[in-house]
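What follows is chain A.
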Amino acid sequence: MPILEIAVKFGTYAVMAGILIFALGVVTLRNLFHCALCLAAALIGTAVIYVVLQAEYLAAIQILLYAGAVVTLIIFAIMLTEHLAETTIRQNNSQSPLAITGLLGLVALLTVLILRTPWPVTQTALKAKVSVMGLGKALMGTYAFPFEVISIILIAALIGTVVIAKKDDPEERL
Partner candidate 1 sequence: MTVFGWGVFKGMLVTFKNFATSYFRKPDEGGIFTVQYPEEREKTIENFRNFPFLVYDETPGKIRCVACGICERECPTKCIHIEMETDATGKPARRPAVFDIDYGLCMNCGMCEEVCPFDSIFMDHAFEVTAVPMSVNFNEVEIGTALTALDQKKTKVSAERAEGLVRHKEKLLKPNEYFQRIRPTLASAIDQKRKAAEEKKRAAMPLRHNAPDGPVPGRENADGQTQPSATQEPK
Partner candidate 2 sequence: MIRAIEFYVDMIFVTAKAWILDLLSRFLPDWMVVLASITISGVVILCMGPIIMMYLTLLERKLIGRIQNRYGPNRVGKWGLLQPIADGIKMFTKEDIVPANADKIVHLLAPIVIVVPALMVFLVVPFGERMTAVNLNIGLLYFIAISSVTVLPIFMGSWASRNKYSLLGGMRTAAQMISYEIPMTLAVVPAIMMSQSLSTNTIVLAQAGDYDLHWFIFTPWGIVGFIVFFLCATAECNRPPFDLPEAESELVAGFHTEYSGMKFALFYMAEYMNTFTLCGIAATLFLGGWQGPFFPSWLWFFGKTFVLICVMIWFRGTFPRFRVDHLMGFAWKFLLPLTLVNILLTALWQFTSNLAAWFWSILVLGISLWTLVKLNRTFVPEKRHYPLES
């Protein structure tokens, strides 16, 4: 079924191109709300790529967490601070020389990384088939302790938000 492989390859390249375009959109668009939507599109694009690499679990988590939660959070921020999003803000890139040097450094680092890694790494990674079962056992087994620590941090964060919210209008009976 060679034609199918080619089709899939082309599909992934198209999706990758799409992600790049949307990523550019996030940075350059004037209207803040449009940027948030491009961000969502880019994230869902990465989920599609995970599916192509047969990592469905990761794709589902990606959609659930990023597209479902993070982008909604950002949109909430935009909605609540209306006056910020109402007028399309002008990009004031006065520190452009500084930004360009930083960018060049990053590009250099990436190229070095890409050249040095032995490419067949993807095949080895594929062999270690990560199944949901394995992930669950690892979380409960070897990584049980970090799992607990993370949950404690999350609860602390939750209570923190409640306290901050309560400070704003104390007489609001929760």
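Selection rule, in plain terms: all candidates are chains of the complex that A comes from, given by their letters.
Going forward, a contact is a pair of C-beta atoms (placed from the backbone, for glycine too) under 8 Å apart; a residue touches a chain by one contact, two chains touch by 3 or more; residues count from 1.
Remember, it's a predicted structure, so these values are computed and weren't measured experimentally.
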item	value
Candidate from this complex that touches chain A, chosen among 1 or 2	2
Chain A - residues contacting candidate 2, complex	1-4, 31, 33-34, 37, 40, 44, 56-57, 60-61, 63-64, 67-69, 71-72, 75-76, 79, 131-132
